Every structure is written in C-alpha cells, then in structure tokens.
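With one protein chain withheld, the remaining protein chains of the complex are depicted in position.
Showing chain A:
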Amino acid sequence: MAPKRAREQAPRHVNATKQTLPPDVITKRTKRHLEELERSNYTEPSITLDNDDEGVISGKNRVRQIVSDKRHLNDPSVKKKKSSMKVRTALLYRKNLATLIEESRIANLPSHVPTYLTAAAPPPQLPPRLLCSVCGYKGAYKCKKCAMPYCDMNCESIHNETRCERRVI
C-alpha cells in the first residue's frame, strides 16, 4: 500500500500556484461524460451491416441504404410491398433527437404546458458527495489539476498516472 513518494513530489510544487480548473471547464467535462454514457457502442462504427455483396458506406458517394429492405425473412409468403411516400421518407432520412425536438417546436409552447423539456427532475437539494474517482470510496481530496476527487495517496498516484493526463482544455 506504500505510495510511490518519489514520483509525486514534483507536480506538487507546480500546483502550489493555484491551478484549479475553472468551473465551466468542469461542467463541460461532466456534460461530455454524461453524453458518453448515452452511447450505444463505445467504438463508433466502421460497420457494414451487410456482409455479402454491398459496398461500404463511404464518404462522398454514399448511397442511402435501408437495412429493413434487405432483410430476407424465411417466410416466403411475405409479399414485397411498396411503402408509401411518408414511410419511405422516415426510413431514408434519419434525424437525431435534438433535431426532432427542434422541429417539434415544443420549446415554443407556453410555459404552463408540460413537455419533455420541462419534465426533468428538479436539481438536487443536497450538495454532491465526493467519491474517489479511482476506487469508489469516499474521496476527501480533489486533484489540484483536474478537480477529480480521490481518497488517499495511493489512489492519488494512480489518478496522476492514468486519468489526470486526459485534461480538458
């Protein structure tokens, strides 16, 4: 459990001249972290959904492909049907949620109308508790460089060696 003392003396001195991150940088970092937690896949796709004949979706000459069309169900009785215009549009042009929220204009509704935007839970009553970002235990200290909490010198050295380098600009 003995912390490696030799390594951590040097940065201490530099930090003595108050170098904490401004709060807005931390807010931004938290926001980015929360967005990461919403991702469906960690590594983003170089995917080709179809393994057989089709070409890879590539930058410029990108052909819009519809996976649901290519699906061959075992059922031979399924007739190929031509989808209506609106359905076709929905299949071809995927919009992300932010765009859809904007297009739905729910932000313009009068303020007494409850919507997705107003339904979020109220902010917390209690101040946030500090949990060590390394081991999860109660973290009594914050890193002077990046303001992440840690609990003891052991975790501090691990933090300095691993996470602290990934600093937000």
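Brief remarks on what is shown
Just so we're on the same page, a residue touches a chain if its C-beta (ideal position, glycine included) is under 8 Å from a C-beta of that chain, and two chains touch if they have at least 3 such contacts; residues count from 1.
FYI, contacts and distances are computed from a predicted model.
Per its UniProt entry, the chain excluded from the display bears the name "Actin-like protein ARP6", taken from "Actin-like protein ARP6", "28S ribosomal protein S22, mitochondrial", "Vacuolar protein sorting-associated protein" or "General vesicular transport factor p115". In the full complex, chain A touches the omitted chain through residues 30, 33-34, 36-43, 45, 47, 49-51, 66-68, 71, 73-75, 77-78, 81, 83-84, 86-87, 90-92, 94-97, 100-101, 103-104, 106, 109-116, 118-126, 128-129, 131, 134-138, 162-163.
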